[in-house]
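Can you keep this structure in mind? I'll have questions shortly.
Shown here: the complex without one of its protein chains, the others still in place.
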Amino acid sequence: MTASVAVGARARDVVGTSPARPDGIAKVQGTFQFSSDLGGDGVLWGMTLRSPHPHARIVSIDVGPAWRIDGVAAVLTADDVPGSPTYGLISHDQPVFARDVVRYVGEPIAVVAADHPETCRRALAAIHVEYEVLDPLLDPEAAIAGTHPPIHPDGNVIRHQRILCGDPDVTGEVVVEGTYELGMQDQAFLGLEAALAIPDPGGRGVELHIATQWLHEDRAQLAACLDLPVEAVRLVLGGVGGAFGAREDISLQVHCCLLALRLGRPVRMAYSRRESFLGHVHRHPARIWMRHHATADGEIVKIEARFVLDGGAYASTSSAVLLNAITHTQGPYRCPNAVVDGWAVRTNHLPCGAMRGFGVVQACFAHESQMDRLAEACDLDPVEIRLRNAMRTGDVLITGQPMESVAPVERCIRETAALPLPDEPIGGHDHDPMRLPGGAGRTADEAHVVRGIGWGVAMKNLMYSEGFDDYSTARCRLADGQATLKFATAEVGQGFVTIAAQIARTVLGVDEVELDRIDTQIGSAGSTSASRQTWMSGGAVDAACRQVRERLFELVGAAHGIDPLRLAIDGTDVVDTAGELRVPVAEATAGVVIDETVEYHHRPTEELDELGQGRCHTAFAFVAHRAVVDVDPELGLVKVVQVATAQDVGRALNPLSVVGQIEGGIAQGLGLAVMEEIVQTDGVIRNASFTDYLLPTFLDMPPVVASLVEEPDPQAPLGAKGVGEPPCISSTPAIVAAIRDALRQVDGVGRRLDRVPVRPSDIALERQ
Amino acid sequence: MPVLTPVSLDDAVRLLDAHPGALVLAGGTDLMVEINEGHRPIGSGGDPTVVVAVDRIAELRTWTVDRGADTVTIGAGVTYRELLDEPLASLLPALAEASRTVGSPQIRNAGTLGGNLGTCSPAGDGLPVLSALDAVVHLVSAAGRRDVDVHDLMVGVKRTSLAPGELIESITVPLLDGWQGYSKVGVRNAMVIATASACLVTDRSSRTVRIALGSVAPTVVRCPDAEAFAAGVVDHDARTVPDDAVARFGELVAATSRPIDDHRSTAAYRRHAVEVMARRLLRRAFPGRPA
Partner (left out) sequence: MTAMEVYTLRVNGDDREVADAWLGESLLYVLRERLGLLAAKGACEQGECGSCSVLVDQHLVCSCLVLAASAVGREIVTVEGLAPVGVPSDVQRAFVDAGAVQCGFCTPGLVMAATDLLDRIPDPTDMQIREELAGNVCRCTGYGRLVAAVQQVAVARREAGEPA
């Protein structure tokens, strides 16, 4: 990291500083309560029976043998769902339990509750389900072509959307094209799905302690399935061990509540790692064709593209992911003409939905690979081609939407380019074999290794799109010099709890800020996703605090006969900007309670029309990445040596947290670039474990050199943009470009590497 | 107690004899994965209800050098971490290199060489080394002791020729006079199962070069054709080998492998990888080119 992060001497923990997390000590001491830590005497365990087939008709289910096992308290199936038999974030197409047909390997069929997890396992093994195996739909193109019978009443196409911009017939002097593929990535949070459901007496309601991204959306879907009034379903955020999109959809929420309500006693559920792979949505695998037309100077004239996203068995957020993908076809570059065709389809693969980057990861790998090809065709440097096309505020996107966000694309690229390259040669000054590709495996000697450099630049929309009003609610209570904040914003590790308190300290001039429990006893905060909580819930907390401050000024003004408009906060005092008065906030609020609740809404957006035109997005952020990678071309092994990045953050409310998001996001981008993929063959997952689904370790992740580009966005309530997603978007293509660069040095040609993750065989073996 | 913790080998053997079907627990790094996943039924009805933990048997936790015979005998309970410690690491450098690639520090603290053999995965990191060294495995049971060639112990994917009630006591490997090394391809730079692995050892006194491969056949395999070829082309004293012989050696090694396609990699890549590793290992062993 650069020296821009100061964590040392600080006067007060206000906005712009990097105070410690309020939950930090509890987390390092192991006393922080995660949802999987909730239990207690007499709490039963719940566990789920899942389909072994990607597509089959359920002929019969015999739960009798499970009931006969000692310690089993309940066995529930589709017949036991009192309310809506299905749920879903956008369309309610996913069954709580499969009744007649299963559509993916891992689809829930039944749940059991018992006294011990091992009893649960034995009970699940005792349930006999007879299946008639059906022909699975595994090829997304067959879903588009309509050659496979519908696998769901809603059909096999989840969404088809075109974008037509400018002149479709214009051509460029230079044309480059490619077809790009991305494998299915898993969010792989460490804290597995877990919940504790506590029923109200008489089954009139339920309290669910749950690790989720969006308490109120869970509650709405839950209440419908449980056939309870929404207010009878109370959700409390259980400690969340990471999310990254995988906790936006329902997983075990309904099952856990059903068991608790049926039994009239608390029930907990906790997924195993294998079950987690089956039990949440993943990043959409994609196949993207792109053709860029440009002038001989490398200026983009037109982009043609076709996106196919495999949504798996149920819709989840596929339609929104597709929207994001196709509307980011151009990336952070000007593009006057475009013809884009996008499909999100249903198959018998694992369901896909939200994951950090949300469709833009897919688009970015394609457009950045294309930019490098364009650079090569125009005989330009990869940096130069990007600078020539860099988007600016005021440019018009291919959807017709003007770029109204601050768009420091050129600055991101230039600042990244100015960051120092690694000073260590291949193998390091100490010639440690651990530094080489292959690490402890000692596969390479220094002479076998080539170093490459690659670039990636990205644009990412912030907040929700297409007319969705994803508001956030916050309450601020000020009394006796202490502020208490209440919100339903899911803290999933990103650090909103830290900046919420910083905002309150800044606005109110208090040092003591208490955070109330995060639950549904206040209005919705929307989802912790789409890089939106700093802007939305940060905006809500800021607005609530400001409203409280106005009331405070009125009180002080009245007490001292001063126009409240003259008052301001200076440090921890209320001061008269046109006079002598200076009253400590603590003194001014002694015996006083000011309590305000505010909803913050972003400006409205529109749906796309049939031709893909409309102001569908709220705001945008930008980022550039430069990767340095050592490659063993003969074995196809890779060691990323350094990633440099300059990110448009608007304003860094907590620089240390921003760095944490940048480094963590890059690690996930690195994972997608070179190792992470859920492998399914014939619709069956082959690597549902951390032994075979590989995450980057300490030895895979290189040092990150980062520069924060701070140009406060006037649209953003605090000038701050969301920072969570951009790091994982263009880091992937930057790493792949660096591998290509290294391979080009070997034989002057290299490899196309049109698919991520790049496998050793893709590098080492000639294409078949 | 259903978990029995004998502190002597005699007791362990007696307990295994008294409890047919008992599970033997060494470092636990393989067995516990199976129990946690529910793949190894335990503790109910017809399942095994007795576990014999062999991690407190002092005889299994030691190693000895026999300078007369020029051999090292390693107790089955010696951990990978201990194999990385001096002086063992210098005596058996290929085994130390292999041990460094096993799992994580936590796994290396618990996992044992005997457990690696008992599990007998084709990807077991210690096994190509034991194979290349022609290790002799000492087994013990109530019926007595017997020695088997390591290759006769490994009979299939996670299958050994251990008899019921039989324990691995120790492993004897020779101290060779020459370079030895281990190489392993995985998709990650740490904590990864071998996509393919190879161990090459050389011995000046017997004028031999030996190479064994992991993850490219149901068990670890040796490469007799390549070894015979190498014997004729290397110069053990000058430590040289010609470039074209290195290439040929790689081809012969690849020809011995019988890899498969699976979710971790492809047969074609694995065959390629052992060829490259074999070439590089031979070159490391004989860095010079004859004049």
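Should a chain be cited, it is by its letter among A and B, assigned in written order, with residues numbered from 1 in that chain.
Definition applied: a residue touches a chain if its C-beta (ideal position, glycine included) is under 8 Å from a C-beta of that chain, and two chains touch if they have at least 3 such contacts.
Small disclaimer: the values here were computed from a predicted structure and weren't measured.
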### Query
Quick one: which shown chains sit in contact with the chain that's not drawn?
A, B
### Query
Which residue from A:Leu124, A:Ile163, A:Leu192 or A:Ala543 sits in contact with the chain not drawn here?
A:Leu192
### Query
Hey, which of A:Ala143, A:Val704, A:Val723 or A:Ala738 is the one touching the hidden chain?
A:Val704
### Candidate in contact with the missing chain, chosen from A:Gly454, A:Gly493 or A:Gly557
A:Gly493
### Summary
The one of A:Phe244, A:Tyr333 or A:Tyr600 in touch with the missing chain is A:Phe244
#### Entry: chain A, residues in touch with the chain not shown (by the definition above)
1, 7, 18, 20-21, 23-34, 36-37, 39, 70-71, 116-119, 122, 187-192, 239-244, 272-273, 432, 434-435, 440, 492-495, 656-657, 659-660, 662-668, 689-691, 695-699, 701, 703-704
### Summary
Touching the unshown chain, chain B contributes residues 1-3, 5, 25, 27-29, 31-33, 35-37, 42-44, 49, 51, 53, 55, 81, 103-107, 109-110, 190-191
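Here, only the chains that are shown with their structure count from here on.
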### chain A and chain B: spacing of chain centres that average the CA atoms, whole Å
42
### Task
Flag every residue of chain A that touches chain B in the complex, lowest number first.
118, 121-122, 274, 434, 437-445, 448, 634-637, 639, 674-675, 679, 681, 686-687, 691-692, 694, 696-700, 759-761, 764-765
## Note on the structure
The chain B residues in contact with chain A across the complex are 37-38, 43-44, 97, 100-101, 181-195, 197, 262-266, 268-269, 272-273, 276-277, 280, 284
